[in-house]
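Just dropping this structure here.
A single protein chain has been omitted; all remaining protein chains appear in their positions.
By written order: A, B and C. Residues from 1 in each chain.
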Amino acid sequence: MTAKVNVGLIGAGRIGRVHAENLAYRIPEVNFGAVADVFVEAAEKCATDFQIPSHYDDHRAILDNADIEAVVICSSTDTHAQFISEAAEAGKHIFCEKPIALDLAKIDQALNTVEQRGVKLQIGFNRRFDPNFKYVRDSVLAGKIGVPHLVHIFSRDPVPPPIDYVKVSGGIFMDMTIHDFDMARYLIGSEVEEIYATGGVMIDPAIGEAGDIDTAVVTLRYANGAIGTIDNSRKAVYGYDQRLEVFGSEGSLVAANNTPHNVVYNGPESVQSAKPLNFYLERYATAYLAEMKAFVEAIQQDTLPLVTGMDGRIPVVMALAAWKSYRENRPVKLSEIS
Amino acid sequence: MTAKVNVGLIGAGRIGRVHAENLAYRIPEVNFGAVADVFVEAAEKCATDFQIPSHYDDHRAILDNADIEAVVICSSTDTHAQFISEAAEAGKHIFCEKPIALDLAKIDQALNTVEQRGVKLQIGFNRRFDPNFKYVRDSVLAGKIGVPHLVHIFSRDPVPPPIDYVKVSGGIFMDMTIHDFDMARYLIGSEVEEIYATGGVMIDPAIGEAGDIDTAVVTLRYANGAIGTIDNSRKAVYGYDQRLEVFGSEGSLVAANNTPHNVVYNGPESVQSAKPLNFYLERYATAYLAEMKAFVEAIQQDTLPLVTGMDGRIPVVMALAAWKSYRENRPVKLSEIS
Amino acid sequence: MTAKVNVGLIGAGRIGRVHAENLAYRIPEVNFGAVADVFVEAAEKCATDFQIPSHYDDHRAILDNADIEAVVICSSTDTHAQFISEAAEAGKHIFCEKPIALDLAKIDQALNTVEQRGVKLQIGFNRRFDPNFKYVRDSVLAGKIGVPHLVHIFSRDPVPPPIDYVKVSGGIFMDMTIHDFDMARYLIGSEVEEIYATGGVMIDPAIGEAGDIDTAVVTLRYANGAIGTIDNSRKAVYGYDQRLEVFGSEGSLVAANNTPHNVVYNGPESVQSAKPLNFYLERYATAYLAEMKAFVEAIQQDTLPLVTGMDGRIPVVMALAAWKSYRENRPVKLSEIS
Partner (left out) sequence: MTAKVNVGLIGAGRIGRVHAENLAYRIPEVNFGAVADVFVEAAEKCATDFQIPSHYDDHRAILDNADIEAVVICSSTDTHAQFISEAAEAGKHIFCEKPIALDLAKIDQALNTVEQRGVKLQIGFNRRFDPNFKYVRDSVLAGKIGVPHLVHIFSRDPVPPPIDYVKVSGGIFMDMTIHDFDMARYLIGSEVEEIYATGGVMIDPAIGEAGDIDTAVVTLRYANGAIGTIDNSRKAVYGYDQRLEVFGSEGSLVAANNTPHNVVYNGPESVQSAKPLNFYLERYATAYLAEMKAFVEAIQQDTLPLVTGMDGRIPVVMALAAWKSYRENRPVKLSEIS
């Protein structure tokens, strides 16, 4: 039996607690020793709820602990790049939530440190581990639909985030579409070369006042000639809408939403079925666990993580290109973004 | 080009008008010359609506017309057997609505005449011509699911018939289940040997007072060892529910309801889709046309009709067995009914 | 009872025969008196098959017949505008297949004549009459999903047309997407202001050599702020793919493909269901009949046709804008065309 991996968690907010629960109870290969959060109450509550031996208000306490081999970074986005660098310097393997940073210089510095120190870095693009989407990707790469021609991703949230969050989020393309940019690459294993983004403020004027948009359609041109679209809305009243479709020369694959149950009610007015699982914590519960298991396995078996640092960088480039395209209302090549 | 078939219609009630419209407008191979109904106003209105040259209050006017080669009998059930005999004597080919009669002696007499006169007789088990059910039957007989083990038929009406009709209908097994008895035979091409019927009055006490039941579950034992069930209700609030399933050694086939459209509405409360097509005029519109085309084709090409007189007799035997089983609360062999 | 409408058909090719069958057998309100085709054999065969009294090799024979009140124009695209003008001059009501013409000057001349002569003109955008799409449109306009934000149309053919046809078709945007351009307007009742079209030759190099593309994604900006996409492929191996989705502030509506039956086969390898109805003759059989009934009704009741001449012109403008956008790889405003 392989030795357990000693893991520490940095950041005990919402997504941090998702990973904490998985690390604590659902991955026997992990020894979950410590949690840190600048809000020490959050760290303490997390430690209590998930039976973590130590908690701190400073992530350095984790990085300085020689027994800890790997860290899971769930702190605020503006700290990601720095914490990655620090953790790499401390020789820890790193799992980090997306995005690495909102600008490329910071990302490149962090990735550079990771490479120099030879630690593993996995970025939290959890949707790659969703059973539906993974099945589509695996089938596409196995040639089931021949040559991919068209990719469509539908990704709509049930409710917009708070305006305060919107202001620091990097905007819809950096905060929300970034998952879809990653998915677009993942699904057919080809890079995107050009992006045309359009959109608007259709849901809440306050989002527009914050300099962001709440609805967007992005067109992608892939290196292999395929074309993709991404459909984003910050508010689907029926819940978290996460579907996609890949069409190729020999067929197509279509992934639908997941639901809490599959019961159909036939009533006097209509036939009704369940709304989609709402929200990402439910929809991607399986994926969050699977990505963390994959991270632990990559450490134990010394293999390349399934979502690399470069996989974390490219969607940021795409988001920057999307913003440029949106603002200039023209297709923008990724090569225009350095 | 084959000569047109001259057809006359006897009975211009609801189902008569369905056939009239098909004969008038949708089967170019037919010359639709006459309609008769004891209620001459019904005959007249039918003639006007569907551009039929002649109408009468006496079916004999049609039978005595040497130019008419075939008759479609849609008069009340108690006249079917007699009209079949008369039409056969007159040398007409016959399409007759189900059931032929409520007792076997009358049926046998009619079938005997038909056989002696060598005319064609097709019984109106329209559901055999439904694309869903026909696909199931054809697939089963082609061996797609191996040896059939289990058959389930769901057949629920949206609303009970008027009590006056219930009283003369022969009861649920003779009036409603009779379609399912035919379907049970048709689906797997094996005869039923034993029937166990249970049921009750769950919808309207008046149906019970009329000596009938409104809800029933019938279990069938086939000659080939397969087992079937039929589920009947006189009132499904969501509409006309017509589904079935055949399960075999190598797979199963499941037929769902048809709907007026396939649009799904995703709303804040639920995901909604269309209710089933309601009622038999809509659900089986395709089948009514197909059965009449098949009848005309059998005449033109001098082939055996797809639903024979014996196919009309056996479900009546099954209905009688079902009533006996229900009343004695025990399985009844069809051989007990002579 | 309203008097029957005397109708003549010009053009007895594939789509002409679809209308001929409906006019002959399924619309009792029509008196179908004549057919003309420059290939007189086609006219003759059509007359024989559908029992049409007269056939000609010259459309003038129909236009000169004072008894004929309305004509259905199904000749080749390059004759549409001229025949519309001639028919209008002759005082006939006109049903004409799309597109009216490939250039706007011809269209405007024809529409001008129609207006001057006060005859009715209905354009053959049959998909408006499809029960699924009509249900979506009616629901959207009834406010069921609130304010429309996003529209997605998937429209893929099972096989590309012959190369000879491709060469004279006006290209994918004028020949195929034109239906979707009309649908885009129809679905939410708002005009499109700007189009960005991208695409490529992914299926058959010969299509590229003919100056056309076979795969396209078009992004639409509506006047009301909504955004739409159209997905086109000339070859979906699984059949004719015709789906769409409208998303709004209060929900979404999603229309799926129609299938020849709804039976599900559960087998050892997979669960299988029917492929979409293939091709437009099957998929839109109901719609072809409904549009012709609507045309006849508009004449009988003297109402505005449901698809006007202007409804025929605008999609041509959109197709021209799409070609311009594709060639210049930039969003093009519709106001740039004309």
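Odds and ends about this structure:
Heads up, the rule we're going with is that a contact is a pair of C-beta atoms (placed from the backbone, for glycine too) under 8 Å apart; a residue touches a chain by one contact, two chains touch by 3 or more.
All values derive from a computational prediction rather than experimental measurement.
Considering the whole complex, the residue from A:113, A:258 or A:325 that touches the absent chain is A:258. Contact with the chain not shown here comes from a single listed residue; of B:105, B:141, B:223 or B:237, that residue is B:237. Across C:76, C:273 or C:338, the single residue that touches the chain missing here is C:273.
Of the candidate positions B:31, B:219, B:286 or B:308, contact with the unshown chain belongs to B:219. Chain C residues in contact with the hidden partner, per the touch definition given at the top, are 236-238, 241, 266-275. Take chain B: the residues that touch the chain left off the picture are 147, 149-150, 152, 156, 196, 198-200, 202-203, 215, 217, 219, 221, 225-227, 229, 231, 233, 235-238, 241, 247, 249-252, 329-331. By the touch criterion stated above, the residues of chain A touching the omitted chain are 24-26, 28, 51, 131-132, 135-136, 139, 144-145, 250-258, 260-268.
FYI, only the chains that are shown with their structure count from here on.
Taking each chain's centre as the mean of its C-alpha atoms, chain A lies 43 Å from chain C. Centre-to-centre separation of chain A and chain B, using mean CA positions: 58 Å. Multi-chain contact residues, meaning those touching two or more other chains, occur in chain C at positions 250-252.
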